[in-house]
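Everything below concerns the one structure shown next.
Heads up, one of the protein chains got dropped from this complex, but the rest are sitting where they should.
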Amino acid sequence: MASSSSIALPGQLLGPASKFQPGPGTHIHQSNLYSSLLGVVHISQPAKAPGPTKRLTKITPAPAPAELPTVSVSRSGVSEKREVLPEVGNTVLCRVIRITPRQAVVAILICGDTVLHAEWQGLIRVQDVRATEKDKVKIYESFRPGDIVRAEVISLGDQANFYLSTARNELGVLLATSEAGNNMFPVNWKEYQDPETGVSEPRKVARPY
Amino acid sequence: MTDRRRINGPVGATIPLVFEDVEDYEQVATKAARSRAPNAVRKMYLKTGVTPSASGSAYLEIETSGKGGVSGLKLSCTVYGPRSLPRSSPFSPHIILSTHVKYAPFATKQRRGYLRDPAERDLGSHLEAALRGAIIADRWPKSGVDIIVSIIEGDQDRETSKTQGDEAWDIMNALSGCITVASAALADAGIDCVDTVAGGVAALVRDTADSSPSIVVDPIPSEHEKILASCCVAYLPTRNEVTNLWYKGDLPASDMELYTKLVEKGIQASTNANRVLLECLGETVN
Amino acid sequence: MASTQHALLSPAELAYLHAALSLTPPIRPDGRSPAQFRPLVAETGILPGTNGSARICFADGTEAIVGVKAEVERTRGGYEGEIVEGGGAEEVVTDVNDEEKKGESDWVEMTVEIPGLRDDDATTAFLGAMISEALLADGGFSRRLWINRRFHWKLYLDILLISPPLSYPLPLLSLTTHLALLATRLPRLKSEGDEDPFFDDDWAAARYLYPRNKKDGKTTARPPVTLLVMAVGNNIIFDPAKEELAVADVALAVSIGEDATTAATATGDDASLMMDVDSTTAAAAITSARNLRLLSIRTIDPPSRLTPSGVPNATNTAYGAATTQKQPEARTAEAEAVEGVWRAPRGGAKPLVMAALVHKVLEKGGIADEVLDALHAVDLG
């Protein structure tokens, strides 16, 4: 199990459950870890510093008593087409489809670093647009249909929608088109400007990295 | 039940013509005997990723019995999903599996219509049971996946007359192929499975009217005088578990051993198919 | 599909049911012993307009009615022009040996109607296929419908579930069909040989499809029955109720038939001959060795795989320290099973478990025997 780039087939034994933690693409059967996908095996050593780390794996096990290396099987490199289900905590890129005073409906395009093929629908509720002055948020001053938005998944939501939030500085509108139809650039934390007409429009702007 | 959306072929059953070629007459009249060993399955060809637009796909071909004019089994499977459920459907903590098995209209001697008939629906149910045991459904909440298997050629001997052979037995072979090909397509689509499931068929056959019955794997109905019983098994090799068992026939109930042996042989046939499946999946990766 | 009309049960209920049914002996929710069926009320001959009919209902109100109708139909030859045009009638009669009396599977048409389900629903198709498959398994049944070389009976079996299915309706439908077929009578044929058939219009003279012994009025051969059997842990449970099926590890539908004597099947003895079978041997066949045949086995997709899994207290975010968890709804991680927490089963069943289920049905003096005995006792009117 030393090599970190071997191929696993569904049902292939990866190791005992006492030595590894199950990551995505694996499952436990009779105290052993098996692959559940056709893909490449990754073994990631636990981060030295315990605490809220940036999650690399998709499944966070409950606070593990002893930190064990996590073994996962990933489709990346095996197939162009791979689908992931947006999960709580994932950062996603999405396109605004329609807006109402209470929420913005978006289509999730990219989840993490994976381009999604299926159409997963998301919802940004008015109270999740930004972290401060929530009561003054207006959806139409934050998003417009067609905008590309970076957001975080905060709940699996109801049967149809994932609930998303843009209540952080680096989250919000990345690309916006003006009413005149031109690509705009951000001028401050709440405005985009049309370079040709000079008209600025309100948006929940994502802080550029 | 007429299908208005397509231009349909002639209504009613068509009976294919049988040409009595003088030279081949003897050959047609005498039944082709099974040339393989009782334990040998036919060669099969499996390839994944044949349909670029689908999330996962696979193609399976099983060789013909070597005689001219006999079609083998040709199956194509496409998997769409995981994808979000339609807005009207209720919340589901699991992935919703839907399976469709359809014979192409020209796949069998008797022309099939475009709408699925009860036998095809039944095959779909069997396939669903076989796959449902294999997938890890709770990995994909609020998602659905569609598995569509098209039977392009239905493993039938054109030259046998209607009275010889019985479609009821052919359907077992078709199901076992459907399971194997769908399993490959699921792996190609990246849907979590506990193991690779594959199908296998074994049958208790009688070759001549007065010979004693014997068990063969991967039977071709037209090669035998009579099939007494047949079973199709969907088997997970690493877990040693059966996800679907379909038996039909007529066995004395007192003889449990015969039944056990039949299932054993079915599992053996399934293991053979699984070897091909694993090899094929390995090739996909490299 | 087959059993996805799943009972909505909470994870705690499922865990409880599974634990109770895994005990030795299992404790079933309604207190039955593992092999005990729900009591049922049965009667036959309830529909005068049919050739045979039956009704069965359970105490909970689940009720099924089966009507059998027969029509004379012209036999289609294998190929065009092959239709036998009757020559000398006498000659033909002597010529017809048993092998020639071959029935076709399309002589029987079966429809299943379940309230609340579309008729093209997979469940309906699955149930219909299962019942007709058992009926046609040996070809012996359709042989009973043979009139002469040009005509046969076409049998329409209409299976109706009156109430919405409170449990998986397979055993109910199968038992009702069994009784209806036992009660089915066909008019006595008066014509001879291959001429156009005409029949005795005296209903009292009509013959039973499954001929009866003249002495005790009991039948010798019997139509198949399909039994539903499931396994939880090491226990084998018959006639499961809906909530029991919801925690099944594996469920099988096993169809069994009964032949009069071995000889009868081997030579394909025809119906009229069986009528005159020496009554002593027939009686002996009933009492001593019942000649059971295994006709069909199908795996029923257990609904347990589609049940919601429980959350162990250790990882339950609504359990105590909910606020310390960073991701409140992070997907439940893979973990070992925890006692008292329901987990939807994955994978299939061990071949040995399946064999044990089948064995339990078939063994001598086993469940199949007892069910047939009980059905025997039903007054066929």
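By letter and in written order, the chains are A, B and C; residue numbering begins at 1 in each of them.
The rule we apply is simple: contacts are C-beta pairs under 8 Å (C-beta built on N, C-alpha and C of every residue); 3 or more make two chains touch, one makes a residue touch a chain.
Criterion: contacts and distances are computed from a predicted model.
Q: Just to verify: the chain that's not displayed, which of "Dynactin subunit 6", "Trafficking protein particle complex subunit", "Exosome complex component N-terminal domain-containing protein" or "Translation initiation factor eIF2B subunit alpha" does UniProt list as its protein name?
A: The UniProt record for the chain left out of view names it "Exosome complex component N-terminal domain-containing protein".
Q: For the chain omitted from this view, which of the shown chains does it touch?
A: Over the full assembly, the chain not pictured touches A, B, C.
Q: Looking beyond the chains shown, say which of C:Leu161, C:Ala251 or C:Val341 touches the absent one.
A: Considering the complete complex, C:Val341 is the one touching the chain left out.
Q: Among the options C:Val72, C:Val311 or C:Ala355, which residue touches the chain absent from this view?
A: Answering carefully, the residue with contact to the hidden chain is C:Val311.
Q: If the missing chain were put back, which residues of chain B would it touch?
A: Contacting residues on chain B, toward the hidden partner: 90-91, 93.
Q: Residues of chain A in contact with the chain that isn't shown?
A: These residues touch the chain not displayed: 127, 154-156, 158, 163.
Q: Which positions on chain C touch the chain that was left off?
A: 8-13, 15-17, 19-20, 23, 25, 27-33, 35-43, 55, 59, 238, 307-308, 310-313, 316-320, 322-323, 328-329, 338-342, 367, 370-371, 373-375, 377-379
The rule is simple: only the chains that are shown with their structure count from here on.
Q: How far is the middle of chain B from the middle of chain C, if each middle is the mean of its Cα atoms, in Å?
A: Roughly 24 Å separates the two chain centres.
Q: Between chain A and chain C, what is the gap in Å from one C-alpha centre to the other?
A: Centre separation, chain A to chain C: 51 Å.
Q: Distance from the CA centroid of chain A to that of chain B, rounded to the nearest Å?
A: 40
Q: Identify all positions of chain B at which a residue touches two or more other chains, and write them in rising order.
A: 136, 141, 194-195, 236, 239
Q: Tell me, which residues of chain C touch at least two other chains?
A: Residues 331, 346-347 of chain C each touch two or more of the other chains.
Q: Touching chain B in the complex: which residues of chain A?
A: By the definition above, chain A touches chain B via 7, 9-13, 25, 27, 29, 34, 36-39, 75, 78-79, 81-83, 85, 117-121, 156, 158-160.
Q: Under the definition above, what is the set of chain C residues touching chain B in their complex?
A: By the definition above, chain C touches chain B via 1-2, 78-80, 102, 105, 120, 122, 125-126, 128-129, 133-134, 136-138, 252, 256-257, 262, 265, 291-301, 305-306, 308-309, 331-332, 344, 346-351, 354-355, 358-359, 362, 364, 368.
Q: Going by the contact rule set out above, which residues of chain B touch chain C in the complex?
A: Touching chain C: residues 15, 18, 93-94, 118-119, 121-122, 124-126, 128-129, 132-134, 136-138, 141, 161-163, 168, 194-195, 229, 231, 234-236, 239-254, 256, 259-260, 263-264, 267 of chain B.
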